[in-house]
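Here the complex is missing a single protein chain, while all its other protein chains stay put.
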Amino acid sequence: MGRKLTFEIFRYQPLDTAATPHMQTFELEEHPSMTLFIALNQIREEQDASLQFDFCCRAGICGSCGMVINGRPGLACHTQTCDLPDHITLHPLPVFKLLGDLSVDTGTWFRNVGKRIESWIHTDKAFDPAAQEERMDNELATKIFELDRCIECGCCIAACGTARMREDFLGATAINRLARFYIDPRDNRTPADFYDLIGDDRGVFGCMGLLACDNVCPKKLPLQDQLGIMRRMVTLESVRGILPEWIRSKLQGCGCNHTAN
Amino acid sequence: MRIFQSDILCIGAGLAGERVAVEAAQAGFKVICLTVVPPRRSHSSAAMGGMQAALGNSIMGDGDSPEIHFKDTVKGSDWGCDQEVARLFSQTAPIAMREMAWMGVPWSRVVPGEHTYYKGGKPFQATEKAENEGLIHSRAFGGTAKWRTCYTSDGTGHAVLFTLDNRLLQLGVDVHDRMQAEMLVHDGVRCMGCVARDLRNGELVGYFAKATLIATGGYGRIYRATTNAVICDGGGQIAALETGVVPLGNMEAVQFHPTGTVPTDILVTEGCRGDGGTLLDVNEYRFMPDYEPEKAELASRDVVSRRMTEHMRKGFGVKSPYGEHLWLDIRHLGEKHITTNLREVYDISTHFLGVNPVHQLIPVRPTQHYSMGGVRINKDGHAYGLEGLFAAGEAACWDLHGFNRLGGNSLAETVVSGRIVGAKVVEFLQGYEVTFSTQNLRDTAMKLEARITKIKHGTGDDCYTLRNAMQDTMMEYVGIFRNGKDLQTGVDKLQEILDRCQNMRLRGRPTAGPNAELSMALRVSGMVKLALCTAYGALMRTESRGAHAREDYPERNDKDWLVRTLAYWKDGDSLPTLKYEPATPFFILPPGDRGYGGGKIIPGKPLTDDQLVPFVQQA
Partner (left out) sequence: MTPRSPADIRSRLDAWQALSGACLALFVCVHLILEGPEVLSPSLTDAIGWLLEATFAAQIAAPLIVLLILFHFWIAARKMPFRSGELKIFVDHSKALNDPDTWLWLVQVFTAVIILAGAFFHVYTVMTDMPISVAETTKRLHNGWLLFHVIFLPCVILHTGIGIWRLAVKFGYCSKTARETWRRRIWVGMGCYLLLGALALTRAWCQG
């Protein structure tokens, strides 16, 4: 016999005019290796078929199932119930538009952000099918991939105090994405270009260094480090012509391969 | 009803769908992508291992060529593939990989100098060439003569998907996510788009398009133990099958992956074994070399899966509350290797199993993994039966994989076939005009509406009960080892389940907004039809080939079965209508022994000269 788990789950269907937001309680017997994915599906299939939530890969790779678990944003599929107390409270991620119960619209949010930060390689080179690929140092490739690991689950946004208060804040995930392009030699954007994209309080200066993004990231990405690198780069860009060049280049040292041009 | 119009409608926005979309958008056509989840959440992202392409940059891939890649693919398919397609694929793959590098994929690169690699659990030294420094590197995957799997650490699918999606953003392609394509709009000759259900609010939405592409991935969810994502329910195949005129090819060809974890069925990559991981039994004895002395753990997937099942049947499985399993051992690769190159594996083991692979064994068992079958298309990606309908990726039966696909070939197929089919779609669209029939669209929408109303008023079983019954039937009777008696039982049971689907009911009260239960309910009867195509096709195919292993017909029969099954579904029937076509238009590599897997072969008629062509016949 496993523990008896009590789930307190946020329920609300915004499109249902008769509905009001409330918490609903479900009880479930715990089994070994039970994850929230297993538990929520069991609740839906056996107790209340109207419960809405999102899962996709159920392996912590696709980022669909971000939700607030006992107050902290996290991926439901890789949260094992044995790591949680008997009483489990589940809320949808804040900031994102609520679709129903635990399901939120991260897709639209991330698409808009992707367009805002122009999340693609900016290059003038055309692809030549006959040519060998451009060479790249493996260490750099690994570094780019490390930043590319973000699965866009939205947990860092939900945990961010700034994002909670200011709707238009880009958040750690977007800055991290740009940091990925910043170190990619295939992208020919200069610090001035990045400055134009994120050099204000809606961008990198909105970050207050609260570190929650870092603390909740399911992929353990060094988000705050990237925010720091980008902030320094953009700040130094904002004082170009004011601060002497030699100080600027000294401060620029951020461990990435871009020169302070 | 909201109606959208575009030149091309991509149903599914994983790697294949997005690659086609990129090709069409680059050519200036208006593209709309429909997807049930935001594109970056597609199951393509979960593919960790890599993409096969004969670049030959790494020392262990030295001397590789498209021809060798082609041969590996044909052997892997157990001669079930279309050799013209396999040649096209192996020739295009290197270009497609380089193109992805240009788009921004951070492929792992060659580092010159001496490195320690693993083969069959044993370390050895190899020196990467200095002149290849910085070119795309490759790793080992099962069933290949050379190391040719391009990769980005252990997140290849993720990295390539994000890169492609970035390109879509750049090209300004419209993406309609949380949109479930339900039925194709067609007049029996031409496909004109689809009717979809908006998962945000349940509204029906119409899509008109000159060309419609199905790229919805596999249908693994017809099995209970599957590595596939919960969205891999075969939606695209169902829509195509229900037209009655488009056949599904080789639905009985279902691949089981040797290393699905227990109990969560999450896949750990073949890279584990490629890098030197070994399989152990209950006595922690490495048994694979006994069965496959040469390739051991690196034989092709169907062989490894079958050997594992065979070994467990002999009583060497590890008993657990979730059924029997075996062990995967990667401890000897060391903490550094496991936490960097195989980090995703490390994460999965610790997060989902509570196992630390640096010190502990990982419980694994063969688990449904890949659908070789799908919407039958020709080499240009055009579906049989309907003009303007295309398919690509796992959803399609292009037929690159035949009866068994090689690890790393499917992920490569997505971008390679996406590139080829995309170009052909562009060619098709140039100068193609079609009159969209609003009557057809309305009729289709009404049919769908009627289906929804029927479910809302049903009184029988709920969709979860029926889905579970189907999944259990498939596991029990249409699994790795198959025989006539079991398959017949399976078919009978599935027919009965299909009948029960007629009176399906909803358990929850239907309200405005998203309704996951209704979305599932709308899928179940279609999934049962796919299951029937699989089970019935397997029953009729009285031979063993690749992943299709019949205990009562253990030989590969090239005399009678060097053919592809085509399954049609006539409206109102309870069984598919099966037709057959030759597996390949010509032979470059005549049928022979794969070199692994054992098994007898019943040879076919000797090939005539005009059936045989050289590899380098055309570009």
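We just call them A and B in the order they show up, numbering each chain from 1.
Note that in this section a residue touches a chain if its C-beta (ideal position, glycine included) is under 8 Å from a C-beta of that chain, and two chains touch if they have at least 3 such contacts.
It should be emphasised that the depicted structure is a prediction, and the values quoted were computed from it without experimental measurement.
Asker: Under the definition given at the start, what are the shown partners of the omitted chain?
Answerer: In the entire complex, chains touched by the missing one are A.
Asker: Of the residues A:Asp16, A:Asp48, A:Asp137 or A:Asp225, which one touches the chain left out of the display?
Answerer: A:Asp225
Asker: Pick out which of A:Cys65, A:Cys150 or A:Ala212 touches the chain that's been left out of the picture.
Answerer: A:Ala212
Asker: Using the touch definition up top, pick the residue from A:Arg3, A:Arg72, A:Arg116 or A:Arg135 that touches the left-out chain.
Answerer: Of these options, the touching residue for the absent chain is A:Arg72.
Asker: One chain is left out of this view; which of A:Gly2, A:Pro21, A:Pro129 or A:Gly161 touches it in the full complex?
Answerer: A:Gly161
Asker: Suppose we count only contacts with the excluded chain; which residues of subunit A make the list?
Answerer: Considering the whole complex, subunit A reaches the absent chain at 68, 71-72, 94, 159, 161-162, 164-165, 190, 192-193, 195-196, 199-201, 205, 207-212, 214-215, 222, 224-225, 227-229, 231-232, 234-235, 238-240, 254.
In this text, only the chains that are shown with their structure count from here on.
Asker: In their complex, what parts of subunit A are in touch with subunit B?
Answerer: Where subunit A meets subunit B, its residues are 13-17, 19, 32-33, 35, 44-45, 48-64, 78, 80, 82, 99-100, 103, 105-108, 110-111, 114-115, 118-121, 123, 125, 127, 129, 131-138, 141-142, 144-145, 148-149, 151-152, 184, 186-187.
Asker: Give every residue of subunit B touching subunit A within the complex, in rising order.
Answerer: Counting only subunit B, the residues touching subunit A are 37-38, 40-43, 45-46, 95, 97-99, 101-104, 106-111, 133-137, 152-153, 155, 158-159, 162, 165-167, 169-170, 175, 177-178, 200-201, 229-231, 263-264, 266-267, 321, 344, 347-348, 351-354, 462, 464, 506-509, 511-517.
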